[in-house]
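Missing here is one protein chain; the remaining ones are kept as they sit in the complex.
Moving on to chain A:
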Amino acid sequence: MNTIVVGQLQRQFQDYIVSLYQQGYLDNQFTELRKLQDEGSPDFVAEVVSLFFDDCAKVINDMSTSLERPDHVDFKQVDSGVHQLKGSSSSVGARRVKNVCIAFKECCDVQNREGCLRCLQQVDYEYKMLKTKLQDLFNLEQQILQAGGTIPQVSMN
């Protein structure tokens, strides 16, 4: 094992994950999920967020259909979708996605279609952005493991 390389990768990982928290992409719940990962379930976090992203894609698609026709918006369906996304984003620590959902719910409550469309676009952007960021993070994890190192535990106070 090349300890210098491992050390560098670990520092890179640490800096990256800290930046994700500082920029508000992730919150404490993501830390909680990382606690649940171990040698027996080494890909737990990656798998849960993958399910979350699949969920996002599907729900966003459904809401898009509901919002499509200006004269015939199914706000109940949209509200249901927002509720679902707010819940699951909260459960995985996807802070920005969750925050968009809060604004989205407000638009839905007052049946503001334009507002909903903006929020829809934003939530789509945010989940995709997070997906990219986390993919980079998981890649770093893999590099560390392949170099023979261990993933650092990062505590965010």
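Assorted remarks:
By our rule, a contact is a pair of C-beta atoms (placed from the backbone, for glycine too) under 8 Å apart; a residue touches a chain by one contact, two chains touch by 3 or more; residues count from 1.
By our rule, contacts and distances are computed from a predicted model.
One chain of this complex is left out of the view, and of "transketolase", "Two-component response regulator ARR3", "Coatomer subunit zeta" or "Dynein light chain roadblock", the protein name its UniProt record gives is "Two-component response regulator ARR3".
When the omitted chain is restored, the residue from A:D43, A:E68 or A:D136 that touches it is A:D43. Where chain A meets the chain that is not shown, the touching residues are 28-29, 32-33, 35-44, 47-48, 51-52, 54-55, 76-77, 79-80, 83-84, 86-88, 90-93, 102, 153.
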